[in-house]
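Right after this comes chain A.
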Amino acid sequence: MKAQQPLLETRGLKKYYPIKGGFLKRTKNHVKAVQNISLKVYKGETLGIVGESGCGKSTFGRTILGLEDLTDGSILFRGEHIEHLSDRKLKKYKRDMQMIFQNPFASLNPRQRIGSALDEILVIHMKQSKAERDQSVKNLLLEVGLKEEHYHRYPHELSGGQRQRVGIARAIALNPSLIVCDEAVSALDVSVQAQVIKLLKELQVAHDLTYIFISHDLGVVRHLCDRVLVMYLGSMVELGTSDQIYNNALHPYTGSLLSAIPRPVPGRKKERIKLQGDLPSASNYPSGCPFHTRCPIAQEHCKMRVPEWREVEPGHFVACHEV
Partner candidate 1 sequence: GNKSSKEISKEKKQEITYASTSDAAGLSPIDTNDSISSNVTMQVYETLFIQDPETMEIKPLLAESYDNPDENTWTIKLREGIKFHDGTPFNAEAVKYTFDQLKDPDRAAPRASLLEPVDSIEVKDEYIVELKTKKPYGPMLAALSHTNAAIVSPTADKEDDINKDPVGTGPFVFEEWEEGDHITLRRNEDYWRDSADLETVTFKIVPEMSTAISMLETGEVQFIDNLPSDLLPRIESLNDVKVQKSEGTRVSFLGFNMEEEPFTDLKFRQAVAYGIDQEAYVNQLNGLGIMNESLIGPKVFGYKEGAEDVAYPFDKEKAKQIIEENGYKGKKITLLAANRDNYKKMAEIVQSQLTDIGLDVKIETMEWATFLDTARKGNFEMTFLGWANSTADGSELLYPNLHSDTIDASNYTRYSNPEFDKLVEESRNNVDQDERLEKLNEANIMAIKDAPWIVMEHGTVSAAYSKSVDGLLISPNGQWSLYNVSRK
Partner candidate 2 sequence: MQDNAALNWKKPKAKKKEKMLIQTIKRLLKNKLAVLGLVIIVLQVILAVFAPVLVNYSPYEQNLSETQLGIGSPEHLLGTDNYGRDIWSRLVYGTRISLIVGISSVGLGLIGGLTLGLLSGYYRKLDGVIMRIVDLLFAFPGILLAMLIIAILGTSIVNVAIAISIWSIPGCARIVRGSVLSIKKQEYILAMKSIGASNSRIILKHILPNCLAPIIVFATMRMATTILSTSALSFLGLGAQPPTPEWGAMIADGQDFMWTAPHMSIVPGIAIMLVVFAFNVVGDGLRDALDPNMNLDV
């Protein structure tokens, strides 16, 4: 697996949002939403990205899909640089990279019927006749477990799970190789979530899909992902196979995350690693290790130096001085 060329690779990806202010609206400061992310995603795998809310997971996802202009760094898709392509050239790659959004309701136009929402993608990308498109849409609906009758429904006439299935259908419509799932199951309740997870797995096999799976639900990530990236304040904190992460978490942040997951087993209360305070705001980015302000094992030098990104064991990377 590692030998092959990565499907997607990011090198030193940065995304800053300007904070404007003052007379003439000059940029005063930046929100460092994504800091220096270098990552390889291989064909057929599912890469999980976890982290607290606001740590830049979605921004990362949007940036690699070209929905945001990046600040610095490069994105390679199948070995080609795509970060500075014009919209028209990007269109070709857009077919190959799709996204499933968190909120199944907000990600569908409330005034557009399901059928026409799916049809529209085909109109944009495929030169097909109406009949052919109808057939494709029908197949798509069936493939994600919906029925023909849903073709004419409005989003509000579907249940949450069904809506998310539409979102998935939209993502796979063009037969992409990479799908970014941004909190794709977070808004669903467990029983529906299980259905959608199953569907994602089936589709992965059927279409040889690669997923980047963004979530803050560590249970779901555990269940779905081959490798997991842990992010904190826009930076990479730890990366490894899911076994490495879940069984042998090295970074104190990963540890505290894992300890906070409520287990569905009554009476078994694990000792939590409690973090002090809230996430510092991305605009007043801490010096040194971004985690030092809340780290239970922080030392003086953590405030000064940014920790290196080290490979501790094969495929297991971590950024921490104390490991």
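Here, a residue touches a chain if its C-beta (ideal position, glycine included) is under 8 Å from a C-beta of that chain, and two chains touch if they have at least 3 such contacts; residues count from 1.
Candidate selection criterion: all candidates are chains of the complex that A comes from, given by their letters.
The structure displayed is predicted, hence computed values, not measured ones.
Here chain A is shown alone, and of the candidates 1 or 2 it touches 2 within this complex. Partner candidate 2 is touched in their complex by these residues of chain A: 62, 65, 67, 90-91, 94-95, 98-99, 101-103, 106-112, 115, 120-121, 124-125, 131-132, 134-135, 138, 148, 151-152, 154-157, 167, 170, 173-174.
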